[in-house]
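Structure record follows, encoded as structure tokens.
Entry: subunit A
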Amino acid sequence: MNKNLKEQVIRSSGVNVLKCMRCGKCSATCPSYDEMEYHPHQFVYMVEKGDIETLMKSDSIYKCLTCFACVDRCPRGVEPARVVEAVRLAAIRQQGGNHLKPTDIPGMLDEDLPQQAIVTAFRKYAK
Partner candidate 1 sequence: MQRIGVFVCHCGTNIAATVDVKAVAEALGHEPGVVISQDYQYMCSESGQELVKNAIREQKLTGVVICSCSPRMHENTFRKAAASAGLNPYLVEIANIREQCSWIHKEVANATDKAIILGKAAVAKVHLNTPLNSMESPVVKRALVIGGGIAGIQTALDIAEAGFDVDIVEKQPTIGGKMAQIDKTFPTLDCAACILTPKMVEASQNERITIHSFSEVEDVKGFVGNFTVKIRKKARFVDETKCTGCGLCTEKCPMKKVPNEFNLGLDNRSAIYIPFAQAVPKVATIDPNYCMMMKTGKCGVCSKVCSVGAIDYKQQDTIIEQQYGAIVVATGFNPINLDKYDEFAYNQCPDVVTSLELERLMNAAGPNGGTLLRPSDKSHPHTIVFVQCVGSRCDDEKGKPYCSKICCMYTAKHAMLIREKYPDTEVYVFYIDVRTPGKNFDEFYRRAVEQYNVHYIKGMVGKVTPKSDGKIDVQASDLLANEQLHIDADMVVLAAAIEPDKTARPLATMLTTQMDTNDFFTEAHPKLRPVESATAGIFLSGACQGPKDIPETVAQGSAAAAKAIGLLCKNSITCNPCVAHSDELMCNGCSSCEKVCPYGAITYIDKEFRMPDRTTKVRRVASVNPAVCQGCGACTVACPSGAMDLNGFSNSQIMAEVDAICK
Partner candidate 2 sequence: MQEAMIKRAKELLADGSVDRVIGWKRGEFAYDMTPAVFTSAEELDSEFIFDDFTSANVSKYLVKETAKEGKILAFLKPCDTYSFNQLIKEHRIDRDKVYVIGIPGGPKLDIEKIKAKGITGILSVKNEDYTLKIETLYGEETMPFSEAILDKCASCKSKKHVVYDELIGEDGDVLDSNRFDMVEKLENMTAQERFDFWRDQLSKCIRCNACRNVCPACTCENCVFDNPKSGIDNKAPADSFEENMFHIIRAFHVAGRCTDCGECSRVCPQHIPLHLLNRKFIKDINELYGEYQAGADTTSRAPLNTYTKDDCEPSIVHERGVE
Partner candidate 3 sequence: MQVNENFEPVIVAFCCNWCSYAGADLSGTNRLNYPSNVKIIRVPCSCRVNPMFILRAFQKGADGVIICGCHPGDCHYTSGNYFTRRRITLLYSMLDFLGIERNRTRLEWVSAAEGAKFAATMEQFTADVKALGPNRRLEDLRCRKQ
């Protein structure tokens, strides 16, 4: 179990995985359920166990549509989608170094690119 990774995921998601009461309602309506190796409730449980590397290696992190149905349905406000996103982020960040440096940004600016996209990209591709 990688404690640092667990901490990172919990902190970047802002989710308290201990609130989960394992009802599975998040997975009950997940539209990507059949595509996913690990389902929303498993993400929450595995993050709690600290088994994050398995999740990072799985394709499941790219199958989540971020539709937030699980967030909406969860009776205890756990927000599984945020956990999935945090694991996805951890995976992206581990794919070697900074893909983006602050100095790269001016060169990327063009009129059509929304500012938000740059910020999002920076958040995703920089450690």
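Throughout what follows, a residue touches a chain if its C-beta (ideal position, glycine included) is under 8 Å from a C-beta of that chain, and two chains touch if they have at least 3 such contacts; residues count from 1.
As a selection rule, all candidates are chains of the complex that A comes from, given by their letters.
It should be emphasised that the depicted structure is a prediction, and the values quoted were computed from it without experimental measurement.
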Every candidate listed belongs to the same complex as subunit A; state which one touches it: 1, 2 or 3.
1
Hey, which residues of subunit A end up touching candidate 1 in the complex?
19, 21-30, 33-34, 39, 41-42, 69, 73-77
